[in-house]
Every structure is written in C-alpha cells, then in structure tokens.
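Structure first, then comments.
Of the protein chains in this complex, all but one are displayed in their positions.
Chain IDs A, B and C follow the sequence of writing; residue 1 opens each chain.
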Amino acid sequence: MLKKKPGAAGTSANPMWGGHYIGGPSVIMAEINASIDVDKRLYAQDIRASKAHAEMLAAKGILTSKDAKAIAQGLDAIQREIESGVFVFSSALEDVHMNIEASLKEKIGDAAGRLHTARSRNDQVATDFRLWLRDTLDELDAALKDVQDALIDKAESNADLILPGYTHLQPAQPITFGHHMLAYVEMLGRDRDRLSDARKRVNEMPLGAAALAGTSFPIDRAAVAKKLGFDRPMANSLDAVSARDFALEFLAAATILGTHLSRLAEEIVLWASPSFGFIALSEAFTSGSSIMPQKRNPDAAELVRAKTGRLLGAFTALTVIMKGLPLAYSKDMQEDKEQVFDAADTLRLSLAAMAGMIRDMQPQKTAMAEALEDGFITATDLADWLVRAANLPFRDAHRITGGIVRLAETKKCRLDQLTLAEMQAIDKRIAKTVFEVLEPVRAAASRTSLGGTAPDNVRRAARQARKRFLKG
Amino acid sequence: MLKKKPGAAGTSANPMWGGHYIGGPSVIMAEINASIDVDKRLYAQDIRASKAHAEMLAAKGILTSKDAKAIAQGLDAIQREIESGVFVFSSALEDVHMNIEASLKEKIGDAAGRLHTARSRNDQVATDFRLWLRDTLDELDAALKDVQDALIDKAESNADLILPGYTHLQPAQPITFGHHMLAYVEMLGRDRDRLSDARKRVNEMPLGAAALAGTSFPIDRAAVAKKLGFDRPMANSLDAVSARDFALEFLAAATILGTHLSRLAEEIVLWASPSFGFIALSEAFTSGSSIMPQKRNPDAAELVRAKTGRLLGAFTALTVIMKGLPLAYSKDMQEDKEQVFDAADTLRLSLAAMAGMIRDMQPQKTAMAEALEDGFITATDLADWLVRAANLPFRDAHRITGGIVRLAETKKCRLDQLTLAEMQAIDKRIAKTVFEVLEPVRAAASRTSLGGTAPDNVRRAARQARKRFLKG
Amino acid sequence: MLKKKPGAAGTSANPMWGGHYIGGPSVIMAEINASIDVDKRLYAQDIRASKAHAEMLAAKGILTSKDAKAIAQGLDAIQREIESGVFVFSSALEDVHMNIEASLKEKIGDAAGRLHTARSRNDQVATDFRLWLRDTLDELDAALKDVQDALIDKAESNADLILPGYTHLQPAQPITFGHHMLAYVEMLGRDRDRLSDARKRVNEMPLGAAALAGTSFPIDRAAVAKKLGFDRPMANSLDAVSARDFALEFLAAATILGTHLSRLAEEIVLWASPSFGFIALSEAFTSGSSIMPQKRNPDAAELVRAKTGRLLGAFTALTVIMKGLPLAYSKDMQEDKEQVFDAADTLRLSLAAMAGMIRDMQPQKTAMAEALEDGFITATDLADWLVRAANLPFRDAHRITGGIVRLAETKKCRLDQLTLAEMQAIDKRIAKTVFEVLEPVRAAASRTSLGGTAPDNVRRAARQARKRFLKG
Partner (left out) sequence: MLKKKPGAAGTSANPMWGGHYIGGPSVIMAEINASIDVDKRLYAQDIRASKAHAEMLAAKGILTSKDAKAIAQGLDAIQREIESGVFVFSSALEDVHMNIEASLKEKIGDAAGRLHTARSRNDQVATDFRLWLRDTLDELDAALKDVQDALIDKAESNADLILPGYTHLQPAQPITFGHHMLAYVEMLGRDRDRLSDARKRVNEMPLGAAALAGTSFPIDRAAVAKKLGFDRPMANSLDAVSARDFALEFLAAATILGTHLSRLAEEIVLWASPSFGFIALSEAFTSGSSIMPQKRNPDAAELVRAKTGRLLGAFTALTVIMKGLPLAYSKDMQEDKEQVFDAADTLRLSLAAMAGMIRDMQPQKTAMAEALEDGFITATDLADWLVRAANLPFRDAHRITGGIVRLAETKKCRLDQLTLAEMQAIDKRIAKTVFEVLEPVRAAASRTSLGGTAPDNVRRAARQARKRFLKG
C-alpha cells in the first residue's frame, strides 16, 4: 500500500551513497526503492558476515585490530538491540546493510566507515542471503523428516489395513493403508535430496567480489569462507554478484515438494469426505462453519493443497525477474528475497500442519471394507489366475475377465458372488480355485514383489524407511 | 514465519462456529487457518455490506428496525475504532468478519447475533472482496490515465525530435521521440479497457447466496445490490460463492499491463545507459552505489521492470489454487486475497513511479543525432525511392539497396556519403534526387501514412489521444 | 528435434532479404530461425490480407491494376495449391509470407515483387495473426455455447433431483443437480464475455505500419481495414508491430476458462468414482486398462482437467517472452503463434469433449439419496427454524444446533432420527414442527431466494439461461 502521496516532498539522498547528489529521491522512489521491510530479516546473517569480513581485514592489515574490535563489539550491540526490539529501522536508509552500518557509525564513529572497505552491497547481500537460505534448508530438512516420521508410524500401525487402491479415482486393486503412507515417504525423501543438492550450490561465498570485479585490496576470501562455513569462495566475481540460480533452485524444489503435499492433502480431503469416509480428522485440524452448524471442514488440508500455487507463483516471479538481465547486478534482483522468504514460511507452516494431520488422523476400517465391495477390485487377480492356472496369454486372460466383469455388472454382484458355472460359461477352463484369489485381503497379500503392497512387504519397507530417512 | 512452536497448546474453538466442537485447533492450525492479517484490509467493505444487509432484513421484516438500527450504529462505531487504530484484531477469531461480529456483540449484545441471518461467510467474503476490487479498479484507472497524461505531454513537446527507431535493437528507420511515447499511450489505453471490462464481471453481487444454496428467508437481493452499487445479484447461488474468475481476470489484466510497463522500463534503462544516452533521468528516480561513487542507477525503472514477475506470479498462484476445485467453497480460496492485494499495491506503486520518471526525464538531442549516424538508417527510403523514381519492383529495389549498403559498410561511411557515381555503378538508374531521401529528418517527415511517425502526424495523434483518453 | 548436425554446411541467404549478405545462415540458425512449420497455418489469412493490400495499392495508383489483378489471381492459385496439398513449403524461405511471395514470383514474375511495397513482414504477420485469432474466437464462442446448451438441457431434466451440496467436500446443504449444472452455465457465460471483450482488441489492423514507422507511400489503411473486417487501423505504427497484448489476453481468458473446465472435470471424476457414484459416464468417454479388466476410467474428464496446465503454460510462456522487450519488433515475438495455436486447439478439443460427456452422463438418483443420509445436511435448516420459530438470534441458533449435531453423531443417527425429547433436552423451545424442515427435499425446496436451489427456481433459471445465452 502506498504509504505517502506521490506528490509529497521527497527526503534527502541516502548519506551512504549520496556524495554526488544534489537532490533526494521522490517519495515514490523512496517507497519503491526501500527494501528494509523485507530484508531486515537478514540482520543476523549481515552482522555475522560483517564480523568475519572485519576480522579478515584486520588479519590482512587492512584494518587495525583496534578498529576491528570496535566493529565487532558494535555489531554485537546492534544485534542485541535488534533482538530485544529496541532497534529502529529507517526506511530512508533503504536496506538492512545501510541501517546497520549507520547505527555502527553512531556507536563507534569513524571505524564504522572502514568496514565497507573491499566489499559492496552487491556481494554483501548475496552473502547474507545465502547464509539465511542455508539455515532455512536445514530447518526444512528437519521438518520434512518429521512428516516422514509421522507417515512411517502410520504405515507401521496400518500395515495390514486393506483399502481400494485407485487409478483414475476408480477402484483398481486392493492395497494397504501402510503402503499408501510409504509412497509419500518416498516422495518426501526425494524432496529432501533435492533440497540437499540445492544446498551445495547455495553454500558458496560471493563475498570479496565487491561490486562486480573483485578488489585491489589484498583480501583473503578463503579465510572468510571458512569462518562462515561456506564450502568455497565463488570463482568469478561477476558471477558472484549476478547469480540467483541458487534462489531459483530452492523455489523449484519447494514447488515440487508443494505438488507432493498437495497430492497428500487432496487425498486427505477426499478420504475425510463421508462418501469415502476412510479417515477421521482431529478437531485440531478442522474447522466449523459460520452458517452450517454440523461442519468439520478439513481446512488445514485444503490450505496446504492451495499453497502449491503460492510456491509456483514465487518460482515464476523470480524466473521472470531474472530473464534477460544483463550482468552484473541489476536492481530487479532486489525482488528475490520476498519470494524466497514467503516460500520458506509457506513450507514450514505446511509441513508442520501436515505432520500434525497425519499423526492425528484415524483410519476407518469399516468404510474401507465397504469400498472394497465396489469396482470388481480383484479382476486383475482373476486374469492373473487364468495366466498361471490355465496358461493363457495375459492378453487373452484380460479379455475373458472383461467378459466376466460385464456379467457381474449385469447381475449387480461382486466377482466372488458369481457361481463357478456362470464363470465357466464364459471360459470353461475356470476352476474352483479361482475363488481363492477373488478375496481382497488375499489379493493384497499376494503382491509380494519388491515394492509391492503385501503387508509383510510394508512392514519391511517401513523398517527400511526408518533406517534410510530418520537416522542421524 | 511461524509465530509459535508447533507443539504448544492450542486455543479453544472459535465461538462463532464451535458449538459441536470439544477441543480447539492446534497452534499450527490457528496459524495456517487465520486470515485476519490479510483480510482486515476489507473492513470498510465488510461493514458497508453488513449495513446494507441489515437494512434489507429490516425492510423485509426479518429483523426489527430497532435491531437494525443498533447494528448500523454498532458497525459505524467499529469502523471509527478501526480507522483510529484502537480496534484490536484477534487472530483467534480467524478473519475480519468474525472480528467485527464479535465486537458488535460486545457493543450491542444479542442483536449482533441476528445480523448473520440469511447469509454466510461464503457470500459475505465474496461480496466484500468484489467491493474492494471495484474501488481498486477505479483507482488504477486514474493512475493509468496519469501515466498517459505524462506520456502525451512528453510526446507533444518532442514531436519533432528524431531518433533511431529499432527493431531487434538494430537501427531500423528514423522515428520521432513523440511517436515512441504515443505507442505506450495506446498500450495503456488497451490496459484501461481491459480493466474496465473486468470491472463488469467484478460488479455482480454474491450476497444472498448464503452458504451455497440460497436461503429460505424472504430476502431482497436486488435491493441490497442496488444499495451497494452492484449491477445485479448473481444468478446462481453456487456460482456466487464458488467463482473467483473475477479475481483471476484482474490478475491477468494486471500482468499484461505489467508487460507494457516492463517494456517501457527496459527502454528507460537502455536509454539512460551512456552508450545510448538518449535520456537523462532525474536524481529523484535514480540512486547511488555504496561502493562506486559515480553511479546514478535507474533503480525505479529496474524495479518496475521486475514487478512483471510478481504480477505473473500472482496470476499463476491463483490459477493453480482454483484448478480442479469442486464446487462450492473450498478453503483453498482463502489464498485469493493476498495475491490480489499484492498485485494492486504493485501496480499503484509502479504506475506512480512511471508517471514520475516520464515527467522528469530529459531527452538528449545530441546523443540521438549521433546514433542516427549508425546503421544506414535510411536504407528503406533508398529502396522506396527506387520503387517510386525508377519504377522497380520493391523486391528488386531491396536487393539493389542491399548492394549499396554493403559498399557503404566497406567504405565505413553513411549512405549519403557515397558519391552518385558509386551508387550508379551498382544501379545506373539512380539519380541525384536520391540524396533527398537519405536525410533522417526528411525520412521521418515522409512517413505520413495514418499512424506513421511524421511530426505533423504525431502532433495530431497527441491531440486525439488527449481527447480519447484524458477526457471525463 | 534437431534435424541436422550443427556442423553441417549451411544454406545460402534468404533471397528475400539477403542482398547485403555474402554467406548464409548456419544449419542451426536455419533450424532455430524458421517458423514455417508453425506459421503456415496462417496461409489463408496471409493471402486474404495480401489481396486486400494489393487492391488498395492499385486503387491508390501505387500498383497498376494489371499487376494487382495478376497478384490476386496468383494468390488464389497458391491458395488452391495449399488446400489441395500440392504446395511445397520450404524451410529455407523461413516463413509463410516468404513462401507465398516466392511462389507468386514463380507464377507471375516481376509483379510479385511489387506486392511488398509499403508493408513489412512486421505488420503483415501481426495482421494475419489477428485475422486468424478473430476467426478462432468466433469458433470458440460457438463451442462454449454448445457446452452451455448441454448443461441447460441436463439442468432442466434434473431440476428436481436432490443431492448433497458440498463445501470443503463436506456435505453442506441439499441442492438440486439442475442447480449445479446451471452454476457452470454462468461461469461459461462469463468466459464467453471475456472472449468477446478480447475480440474487440484483436480486431484492429496493424497493416500499413510497415516496419515500424509507417510509410511514405500514399496508402489508404481505412479501406484495407474495412475490406478485412477490422474495426479500425491501429493508431500508432510502432504499437501496431510491437503489440502482443491481444494474444496475451486471449491466453489469459483461455486459462481462466480452463480453470472452469477443470472444476467441472474434477466433479465428473469424483462423481464417477463408486464412492460417490452420482453419475454414470458413457463408454464413449471412458477407457479401459491394459492390466485391470474391470476399469472404465474417466480419461476424457481427466485430460480436460489437465489441460489447464497447458493453457497457463502458454500464457506464462508468452508473458516471459514479452517481458522487457524494447520496441519495436524483436524476433522473440515469433514464439507467440505456437502458444496461441496450441491453446486454441486445446480449448476446441476440451470443449467438444465436455459437451459430449455432459450430454451422455446419467445422474444416479439412488446414490445421491444415500449420500444425503450423511453429514447432517439439514442442520442449517434446524438453525434457521430456531431463528424463525423461536426468534433466536442466528448465532445462538447455530450454537444450539451444534449441540444437537453432536448428540446425533454420538448416537450415529440422522437429525430427523432424534426424538423431540432428545432435542428439547438441549433446547426446550424446540417443537414438533422442526421435523418439517429436516427433510432434504423440503430443505432444497425452501431455498427460493433469487438464485437459490429450489426446483422451481432452477426451472425458471434454466429458461432464462436459454434466453440469455443460446439465442442468436
């Protein structure tokens, strides 16, 4: 929202860079240009990186150690002020870097002006942002692990629970609820891998690239990188200040994770609908209606489902921003942080909500059993029986089974409610043992191939998942 | 950002709908579910619509007029509290509707509980949101008009100023700066039309649809619609609470407008670069560098250019959210407002910045004149001369001109610096009068076809644009 | 797919523009640059516009009438060749314009070279593209009308059929199937309005803008516009060749329409799933499984649902392409057509599939009736009864009803299976007449407010929809 009228008088130029300016920015310019409302969130990273920079400058004799010490103490004091809520951020100072440096000057005087030697806001902001994102990736990994933990628990306690597996939302074959839970454990496992791979490309240090070309001061970038936990200084100064692919990669991984969460959320919404009725959600993750007194709406699941849009929106926004930008830094790139912060917040909240919903949800055995009555769910088993017992080519077995299904549809009965004679009228090779495979529980138990849904498989897979994903 | 730890104790159920609940939401649920931080921005619309609703209920005998009066006075008092900053919004009450109703109850007691008769939050929020967007569309129309006004002024005062017109960023033909400004006036004119068309679909009233099915109370929707300035009540109650295409259409129009602004912003960035040097920007819309003391960066233009990403991100987000949602209301749709609010704010700020930049910018005649030396910019005029004077088919004239250009390239001179003999060596039909068309100023002046760049055309077009776009 | 190896020898320069070139394009350049595989689809529009252009050139004395006649006849012959499949498009000639002009030259000789007088490919392609899109918009309007027709038919024949209305996929209130169908009629009606509004901005003529600046030939753009059915020539030549907002607007409207189709498709998928079982789809719009012999999958609905992605993808692609392009024409814009063609094809196919599915689908009354047993679907009616009969504030009525719902949940019965005594134990004002409103059929019939779901309303709304949308 515009905070001031466009026509109002402007402020004076930013003291940090306004040496060659006579006038100041227009009010609108101040409004569109300032990023402090967004980037103040980087204060801890900014201070941390400045301290490492100053320490290195002193080690290389570019600063006196006295100045370096004053800087470190001043920055610590500022951090305390910010964290206790007494620090006043000024929008005239544009961004978190300028706010902190200006405050440092008030605290320690001239030495503050020496801190910005051999660096620029271009490399500074990229460094702060990467530090922040690295921490965030670690938090998100833990949050994902927590959802996996909830899913594995639910899988183990429901390894035997049979329900229809669907394709096209039509009953397909019986599966176990545990198996279904473990499918999501796999997806989230790949999401964790993606974030971990992204982290490698986040964890490189731009600092020391200065504005774009490096510096003539004899700095030691490797030392600063080590101090800040970066894997290495970035190899090209232009690239260091121009690159935002690390942020795009995070947003892409977030979006893909969002699609997984949206699929699980969709299933929760479906399953919680009385027509399915496969789960009961806790009151803690539903809410009521202002008009319909009976409602228990799966709001949390719906919101998680919706958030995919927000994540794709963020990736889209930053891709459009970066498209066609010449090197090196352009102001367009200032828009990067809001998208990344929003995506990170969205994921944290969605993952926490999902972990809670999964832990609280109660599978409903009766509704699942009733649903197994629909859809001739063991038709594949009948076809497979024909292959095995009658040595038919699968394609012929499929066709014969199709005929039997059609008969059952006409008679409005389940496959196992047809008589042997009725089946034999369609194909005389059908024998009594066929009834053994028409039972959903047996059908599920028979799928013992690696990765299949048989309860013993599920128990084993859950144990392995615990080992693969939850250790360490 | 998560405001509380996931594991912390929950609150009790919302008193507005919690009658059948025993427990309350989890902390995470409260966090993900509450929209008050976003939708409080609808307070004025919510109050306005509630007053119209109550007035109608009283007119139809559903409320006593005493209750209706108490409600109206209570709502007015709440509005004053909100606008003076003393109202405290509670996140436990989830949204702006519940916050206002709860406060009304404190103020006027039981009558407050009668206000929600024959409506639901589903139709209420859709109504509030449409009222807000209608006002916003009107504001944006004025802001667009202001940019057009700045462009037309600039066009009139530079109707004669010649510079290279580019295709593929290669010099193509001489044009006037005024003509270039007017191209954007046309684009923004279509943007205004699009927003105006969108307004028609925004300005229909959902109220009275109640939760989704209408109501058995004998309400008068037409009266409420009239009171609120809506063109009509929506014709289908399910549609009324489910539809968000009005918001999508706004976001789409905003994105398209964003592409226009980004093109103009790109040109400002290019023109302000010394290699072009076609304009000087005011200090009011540039800023400096923390490391490079000489810089005057076109930050405002770069930010406007970047905002296209944000706008497309918003449209993308809401499209993803709406995709595949069954009727009627789903909680996913709560995510609509944040995207729309952000897009509206983005446009307001971008348009104001653009108007200011245009007004302040100073075209640089000398740099334009120098650039006209490059690129054989009157080659088309030479070809056209061959068509007219020598009656050649254009295609042949084009080929011959190509040969002459190649000669000039080899000689590193302009076309008009070739001798007649040199040209005649390529085609003997070339006569002395050809030199008349090789002058950029004359070339521009010759393009008098409707919509062409000739200065007289530009002056006329500017007058017409003023009439078409700035009246009323 | 790359058709040739990058290293292979190139071809010679395009004869249409290669006068000043010595070498030719690389093979890769030929591959990336040629658009003929895509834009040949514009052949009829290209020929139509060329004929109008030539006719005008002759009328203005720029061409002889003999040449104009030869051009017209030659173009007609080319059109016949293309439509009979004998015309050979050459990728070395890059695009449809050059292919047709080169063929014209073979047919009629030098006169062909005069056709390109006072125009450029820049204004030519924009004109062709707009003509094509205008026709397409008209076709899509008819296709949308056909879907509306199918929906209105289905609504009328099911005006009395009661099923649960859902919010959050939880049973909310009883509605009629006809009412549900009509909700989509409204949405598609707005989609038609949007396409119709877009058509206004499509139907303006770029031709005569030439490369970017207009022309010095004394052309008559108004005459050409009239001949081609355009509302007017575009007012600014730079804008005329640079603008693609008309294409973006179409893609945006297509995407929004896609969200509506995806919602209906989602409901078809849900309703066709046995757990809902609300409709039976025809075999004509389902397909089977290669492994599960019993399957009848709602493939058509799923594909329609998916197509939203493709449509948003197209809008996104073109927005990114246009973002930040300086005026006037840039080659980037060549990518516009493929997106628009694909979106148009997608919509045509999706709309036809949707019309077929709607016409064929059979609502299943029994399944709907069973679903009405769930979810205490008349709880709102109970609350409204308390307001009307007991004069309670709605908010109190809501709370009391919540308590009654909780009792019914505990007893696992419907609301109307509670005894009067049980209800009175919760609130003693409840009287016997309450049972009258607890019946779903009566509840639906009571919602007679404008736009409400009562069967008589639905019948009336269907008649009105027929009048509003299907006439003319």
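Convention: a residue touches a chain if its C-beta (ideal position, glycine included) is under 8 Å from a C-beta of that chain, and two chains touch if they have at least 3 such contacts.
Computed from a predicted structure; not experimentally measured.
Here the missing chain is touched by one residue of B:S273, B:Q362 or B:Q464, and it is B:S273.
Only one of the listed residues, A:L42, A:V96, A:V125 or A:L169, touches the absent chain: A:L169. Of the listed positions C:K105, C:H168 or C:K295, the one in contact with the omitted chain in the full complex is C:K295. For the options A:E31, A:E267 or A:E283, the residue in contact with the chain missing from this view is A:E267.
Touch with the chain that is not drawn comes from one residue among A:K66, A:R80 or A:K200, which is A:K200. Across the interface with the omitted chain, chain C contributes residues 1-2, 6, 10, 13-14, 16-26, 28-29, 31-33, 94, 97-98, 116, 119-122, 210-211, 282-285, 287-300, 302-310, 312-314, 316-321, 330-335, 339, 345, 348-350, 352-353, 355-356. Where chain B meets the omitted chain, the residues involved are 166-173, 269-270, 272-277, 288-299, 302, 316, 319-320, 323-324, 371, 374-377, 379-380, 382-383, 398-399, 401-402, 404-405.
FYI, only the chains that are shown with their structure count from here on.
Top-ranked chain pair, ordered by C-beta pairs in contact, is B-C. Centre-to-centre, using mean CA coordinates, chain B is 23 Å away from chain C.
Each of residues 166-169, 172-173, 270, 316, 319-320, 323-324, 380, 398-399, 401-402, 405 in chain C touches at least two other chains.
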